[in-house]
Structures are given as structure tokens and as C-alpha cells.
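One structure, as C-alpha cells, below. Some questions next.
The other protein chains are all here in position, but one chain of the complex has been omitted.
Right, subunit A next:
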Amino acid sequence: MRRPTPALTGTLALCLVLTACGGGGPASPQASAAPAAADGTTLLIWADQKRSDTLKPFAEAFAEENGIKAEIVVVAQNQQQTFTTASQAGEGPDVLVGAHDWIGNLVQNGLIDPVPMTEEQLAGYADVARRAVTYDGQVYGVPYAVENLALFRNTELAPDAPATFDELVDTGKKLKKAGKVEEIVGYPVSQQNGQSGDTYHLYPLYTSGGAHLFGTTPQGDPDPADLGVGTKESVAAFERIAALGEKGEGALKRSFTSDNAAAAFNEGKTAFMVAGPWRLADVRKAGVKYDVTPVPGFKDAGPARPFVGVQSFFVASKGRNKALAQEFVTGSLASAEVAQALFDAEPRMPALKKALEYAAAKDPDVAKFQAAAENGTPLPAIPQMVAIWVPFNTLIHAAVKGEPVPAAVDAAAKAIAEQLEQ
């Protein structure tokens, strides 16, 4: 052990090599930057796995037409966060595919540009999609697909669509009593972690109870100054939800997540499920005879308004090829032919009216989800929405568990208001 053996030297050298890179850590992103600009322009598009497979041929066709290259990068996890970090470091894409409710946050971080579509172009989109991508009076994204919740019904167990949620619960209870099902309804009360309530899924019932999250500004945006949680209506809505909860009818249970609700429905253990179009493939594969109708509201109450999410194309502020990116999203992707081809490649409810007609004719379920979206409201895109999630999720669990509703609503309202003040 007087001197390092060659092997040891090698190991040390390796360490040194590693640290040499580590030492330059803060600057190393630039090392990998070396853009492919040398031999032409590359339009960089970020999408998740499914979307990237669908978009690939269209991006390539566009690239060929314009004599450039197009590259689609799959970002599977934490897209918004990754986009923010990468853009800030000058490594972001030109086009981003994502959910419209990112808009508020991306705008306050100065990361996406308005998309100056003509009024004629905008008029071609479904109303809810157009509203969804409009933020502070500006259009920030090109809508592509629309998603919302609806009620799946096993037509063998329950031939008739329930007119109200109370009727649905009655039917479910009868079926359970008869031993035909194990659960009244597969309603995802909890998020995947089972530990916090699911605002997205519970929102239809909350709105049917007459309550709202935010008011509306004259611009048509959600108004953070008008908080609906803590109002009389919100207490009343949660009283109705609690009445169906674990200490009431036992229809809503915290043990239900989106996954196990779907499993129960597919195995015929429940006749009803509240879910989005992403469950269609599963349900069809399971061979259940099903129908899709709008989520029913409470008896003698307002309609249930599901959140509508709109997948959109965004033009990155810090992209290198903004003109190209705009041309791609407003010129190429916004055309009816491409929207139809996108639907053929992946059956998602299109946002473009013409493509929607085409899709509805081809797949009756699309028309049913479209009907379910009619009462829907776009998922709020304002950054203040982040103040809602945690307290509202907790409130849902408290109500379904059977805790005193007014106290829980007050606590949630207080927590949200404190966050909004900041």
C-alpha cells in the first residue's frame, strides 16, 4: 500500500473525470446545448408520450414543406415544471403541448406568447375550448382536444339513465340490496394517493349544489376576488355531498379512487362510474355493455358542471423559432384536415367544430361526451387556482367522512383566503 496501484489510479482518475464535469455543474447545460443550427433550423416540440406519437407524422410533413427539421421530444413527467426550468435556461422547446390550465402560471412566468388567431379561426372552435384558452382577454393556446367527466352506466344492470344523482343512488342501493353489485356508485372521491380528496371529480356535485369556486370577471376569467368557498351555497352543497357520504347513504366513500372505481365498474361490481373519456378504452376492453350520459345533478338543484380540460398547443416565448412555431400551430395544426387526422390517430374529442362533427359521426361516444361537456366550465387557468386544491381536497374528505360540514367549509375558506392574500 505504499503507492496507488494502477487500478486505484484508474478509479481515482474516473472520480476526477466525474468531478471535472460536476465542478462545471452550473454551466454544464450549455455544454449539451451545441444546437443543430449548423445545418438548418429545427422546430422543437415537447409533448407527452401519446401525443408525440400522434403528432410525429404531422410535424414531419410540416418540416418537409418548409425545408426545416422537426424534432418531437417526449417529456413524460412534470411537463410544466420541466418546461419552466428548461425555458429559463434557454433550452426550452418552440412548441409545447399541454393542458390549458397551465396558462396562468406560464403567463406569469413570461414563458408563452399569445397566439394571434383571427376571429374567423377562433369561431371554428367549440365555445368551451375557446373560453378555456382565453386568459386575460388574450388567446394563449390553440385548442386541440377536449376532456371532461361523464357518467358511465352499465346498461345491463341499469337500463335507464338516472335523471338526478339522488335517483342514481336509489338505483344503486336497490341493486346492492339485490346482491347484483357491491358498490352503489364508483365515484372517485380520493386522488390516487387515497389520502386527499379529488376536487376535479367532486366539482360537478359541488356546482349542482349551487356553489362555485370563483366568480367571473368582466373579461370572462375566474375572479379570485370572488371566492365561492365559505358561502351559504357552498355549505349547502357540501351538506348534500355529506348526506351521500360514509355516515349518510354510503354512496360516496373515501376509499374510491379513479383506478379502483374503474376496476369495480369493469368487473360489474358497480353499475355507475364517474370518469372521463380516458376510461373508454378500458371499459370497451372489459366488454361491459355501457352508455355515457352527463353527470346528473341533485334533485331540485342546478345542473352538475364538470370541469372541462382542453389540451392545447402553446408557443414558447423563449423558443428560437417563434414564427415557425406560430405557423405550425395556427396554420398547419389548426386546419380541419389535420384535426381529423389527429382524431383518427388517437380518438380524443376534437376542439375544432368541423373535426368534432366528423368525430361524432364516426364514434357515437364522442357525441355523448360532447353532450356531457355542455354544462361544463373550463378548469380555471388563473394561477390563484393553486390556492384551492389542498384546502378543497381536505374539505371533500372531511365532508365525505362525516365531519361537521360548516366548520370544515369555514376552515377551507379561511385557508384559501389566506393563500390568496399573498
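Observations
Keep this in mind: a residue touches a chain if its C-beta (ideal position, glycine included) is under 8 Å from a C-beta of that chain, and two chains touch if they have at least 3 such contacts; residues count from 1.
To be clear about the criterion, contacts and distances are computed from a predicted model.
Per the UniProt record, the chain missing from the shown structure is "Maltose/maltodextrin transport system permease protein", taken from the list "Cytochrome c-type biogenesis protein CcmE", "Ribonucleoside-diphosphate reductase", "Monosaccharide ABC transporter membrane protein (CUT2 family)" or "Maltose/maltodextrin transport system permease protein".
Checked against the hidden chain, the listed residues A:159, A:215 or A:404 yield one contact partner: A:404. Interface note for the absent chain: among A:56, A:173, A:320 or A:353, the touching residue is A:320. For the chain left out of this panel, the touching residue among A:65, A:127, A:160 or A:337 is A:65. One chain of the complex is left out; on subunit A, the residues touching it are 2-6, 9-10, 12-28, 30-34, 40-41, 65-68, 81, 84, 88, 104-105, 107-111, 113-120, 136-138, 183, 193-196, 218-219, 253-257, 260, 263-264, 317, 320-324, 326-328, 330-331, 383, 386-387, 389-391, 393-395, 397-398, 401, 403-404, 407-408, 410-412, 415, 418-419, 422.
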